[in-house]
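All protein chains of the complex are present and in place, except for one that has been dropped.
By written order: A and B. Residues from 1 in each chain.
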Amino acid sequence: MTDMASLMEDRAKPGTPKDPRKPVNWDSPDIARRIKKRYGADRRFKMYGLVAILMALAALLTLGTSIVSKGYTAFFHTYVELEIFFDPAEIDPDRTNDPAVIGRANFDGLIKQNLRNHFPDVTGRSELRQLYDVISGGASYDLRTRVMENPSLIGETRKVWLISGDDFDMLNKGFIDAGGEEASRRLSDAQVGWFQRLVADGAVEKQFHKRFFTGGDSREPELAGIWGAAVGSFYTLIITLLLSFPIGVAAAVYLEEFAPRNRFTYLVEVNINNLAAVPSIVFGLLGLEVYLNLMHLPRSAPLVGGLTLALMTLPTIIIASRAAIKAVPPSIRQAALGLGASKVQTVTHHVLPLAMPGILTGTIIGMAQALGETAPLLMIGMVAFIVDVPGGVTDPATVLPVQIYLWADSPERAFVEKTSAAIMVLLGFLILMNGFAVYLRKKFERKW
Amino acid sequence: MSLTFLLLAIALLCALSFFFGRQRAVGLSGGRYSNLHSLPVHYGVYTALWCGLPALFIVMVWYGFQGTIIQALIVADLPDSLTSDPGQLSLALNSIGLLSEGRGAHLAGAAPELIDAGRRLANLKSIASGALVVVMVCGALLGLIFSYRKITKDMRARNNVERIARGLMMICSAIAILSTVGIVFSLMFESLQFFTKISPLDFLFGLEWSPQTAIRADQVASEGAFGMIPLFVGTLLITFIAMCVAVPVGLFSAIYMGEYASPKFRAVAKPALEILAGVPTVVYGFFAALTVAPFIRNQGSLLGLDVSSESALAAGLVMGLMIIPFVSSLSDDVMSQVPQSLRDGSYGLGATKSETIRNVIFPAALPGIVGAVLLAVSRAVGETMIVVMAAGLAANMTANPLQAVTTVTVQIVTLLVGDQEFDSAKTLSAFALGLVLFLVTLGLNVFALKIVKKYREKYD
Partner (left out) sequence: MAVVTARAMTDGTSAQAPKMAVRKLDLFYGESQALYEVDLDIAEKQVTALIGPSGCGKSTFLRCLNRMNDTIDGVTIKGNVTLDDRDIYDKAIDVVQLRARIGMVFQKPNPFPKSIYDNVAYGPRIHGLVNSRDELDEVVMTSLEKAGLIKEVKDRMAEPATGLSGGQQQRLCIARAVAVSPEVILMDEPCSALDPIATAKVEELIDELRSNYTIVIVTHSMQQAARVSQRTAFFHLGKLVEVGDTDQIFTNPKDERTKGYITGRFG
């Protein structure tokens, strides 16, 4: 920049400046060309932005369609209609009609017997075992409840819809290619043949799969349901809410309204901001070490899950509540204080009610996050295989996202649709919660 | 004696105390409440607090230590042959636990000392819960009597109540500190155990990771290898891929939303983008493993490339998708804070929109954007479910996005899901990894928040 310096020397001399430049001819073709180019660049830049958004939305759409297209079939399941002779000799030889006696009866054998009757040409042991796969092992439980509710069935012959095995369900839904090589599919040619005979008889039908919503987990895809996980999620969220909401709101009120500007307050604020960004799995390690190893609380329990998630949700609730409290104009506080209300009264009578919609919105969003959280719960053992629906906060349980993780890991083809369907249910809950939060925000939106 | 019952009992006691306290104040006032210093309600709340808080405190402390103390008592009575080996001990304790709850039918043939201990455990547990009720009720009654007798006409019940409320609120906000302390201590405690077995240098700079220790000591590789560099490389590779997706897409989305989009378009597209942030990570993991990974593999094989079915690319792409709204909303915030006067200055000189954005707004917002990207990196490093479901387990040291790599979080999950043995380096190493993860993300966050904060101050 040496010439620059000399240039400056010249310029620094006093005297009225003259413009050495010719005036710009704004209508010259040069300028016109340049402006055209600049507008081109502008359009391109705008397009990059639009493309970016469209790409993100397209990815979202792909995600949605891939899950819905894989999962919608899970809400219906293949049932097979079979003529069942409710053999008194098998079920209740002494005609006691005692539920305890009926409960002990071998309904599994009954179904197998009737299957053999339906396919009299099947004889070999291994062939028969293949035949039995047509009907799910869970069908016997359905039959048992049916007879227990209605003992008059004993001795009758009825056509009954029985739940099919998962592989035949997949075959019926077209996920298993009936025409392909025998070795490349899970069903033998003979099994496909029997099933096609049943189809030809009109004895195969897809029915609404209630069990998916009411059942607990199972190793058999056709028997697995999300109710156990949903209840586990419910208990976990209740614990999370009961802990994080009062504590979070109290902390926010303290920090916003009472806390003096000192090192303690500063420390709390720094900690809240950092906790909000700590990876969730680290909270899982904390839960494992403190709640399980140190306090010996029960493993896999919603109580521990809720305690862990409460710590994670706390920063979200505190930050949202502080924002809501801050938005209440100081004039309202001054008015209350001016009437002789104490600080606590001002806060409880005026500030909190006015901030409540905002606080609730933040809480619901925090709860939605907690509902979708998986990683920390893996650490505290909520990943166990649990068939029973939990009856309390200390029973072993799993939650919806962990159930999704477990099913996604299962090798059976039928679990793919179960997983997708469970995701649809989970997303449904999340949409409901977030929708409610948006509704609250819209309804109570206030311009001060 | 369930926790629910105890809490209900405390609530009932509180209600009773409230009633007593209020009655006494009303009685003292002689019918005119203005004779009292505070409203009768305040006296009621005062006694209720004095009754409920000690009881609650007792229950919490009891639950915190009961398990540890009872276990110590049981262990003390077990024969040395069982307690000397930690593995055996935990097995024995498990059996004892089952026996005490009457669920140990399959353990009928267990050693007599175990059955004995099981019975003792059941006994201790019932004693403990009985004692808890007695102690809790005593505490509550003492509090009630103490506060009841303190009530006079001139007692400043409201001020007392408010002081207690303020203290409680302070304790609530201190929980934020306690969580951090809890995290640091639980990670440090187990990590230090780990470092007595494996040298920290080997852990931090070792190039091989294979934590599967053999069951028998004479098997090959019975020691396992705990070098975390391969995990770190894998984490960085996937994070890098994620950032390659999230930063440009997020940034350009934010620019378009903030500067170009019509209000109508924004009203639709912005919430739609935010949906991406609300989708649970386990869903992304499923998407990555079942849709994206096979797609990439098929495309790769069409091109003659050998793509692993658990490629880093699939996990990274989907993670990037997850982080897009994070980057876009943070940088949108930052760019909208650039004052209008700067835009006016640029438009007033005849700059086009893109020139203004590129030459004025973006440079002015750059520090804030860097902070946002750092926060996003920390998010990606700590993300667990996507990589658990879509990335591999083998600790390969590679920069090839088509191969399988593993990450720190994947290893933590793998090591801790299933059997945990808190005496083996294998289980403990998860905590050491957790500590490293915590420190790295903490560092990134502190640094990023500092930048963003400084930036905010500049334009406030």
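Here is the rule we use: a contact is a pair of C-beta atoms (placed from the backbone, for glycine too) under 8 Å apart; a residue touches a chain by one contact, two chains touch by 3 or more.
Since this is a predicted model, take the numbers as computed values, not measurements.
Colleague: Give the labels of the shown chains that the missing chain contacts, considering the complete complex.
Modeller: When the entire complex is considered, the left-out chain reaches A, B.
Colleague: Among B:116, B:208, B:333 or B:355, which residue is in contact with the omitted chain in the full complex?
Modeller: B:355
Colleague: Using the document's definition of touch, tell me which of B:345, B:418 or B:443 contacts the absent chain.
Modeller: Selected residue, touching the omitted chain: B:345.
Colleague: Touching the absent chain: which residues on chain A qualify?
Modeller: Residues 3-4, 7-8, 11-12, 16-17, 19-21, 23-24, 26-27, 31-32, 34-35, 38-39 of chain A touch the chain that is not shown.
Colleague: List every residue of chain B that touches the chain not included in the displayed model.
Modeller: On the chain B side, contact with the omitted chain comes from 263, 339, 341-352, 355, 359-360, 363-364.
Operating definition for what follows: only the chains that are shown with their structure count from here on.
Colleague: Between chain A and chain B, what distance separates the C-alpha centroids? Give it in angstrom.
Modeller: Chain A and chain B have C-alpha centres separated by 18 Å.
Colleague: Which residues, counting only chain A, touch chain B once they are in their complex?
Modeller: Counting only chain A, the residues touching chain B are 38-39, 41-42, 44-46, 48-53, 55-57, 59-60, 62-63, 66-67, 70, 246-248, 250-251, 253-255, 258-259, 264, 267-268, 271-275, 277-286, 288-290, 293-297, 303, 311, 314-315, 318, 342-344, 368, 371-375, 378-379, 383, 392-394, 401-402, 404-405, 408-409, 416, 419-420, 423, 426-427, 430, 434.
Colleague: Would you pull the chain B residues touching chain A in the complex into a rising list?
Modeller: Its residues touching chain A are 2-4, 63-68, 71, 158-159, 161-162, 165-166, 168-170, 172-177, 179-180, 182-183, 186-187, 189-190, 248-253, 255-257, 259-260, 269, 272-273, 275-276, 278-287, 289-291, 321, 324-325, 328, 352-355, 357-358, 375, 378-379, 381-385, 388-389, 409, 412-413, 416-417, 420, 422, 430-431, 434, 437-438, 441-442, 445-446, 449.
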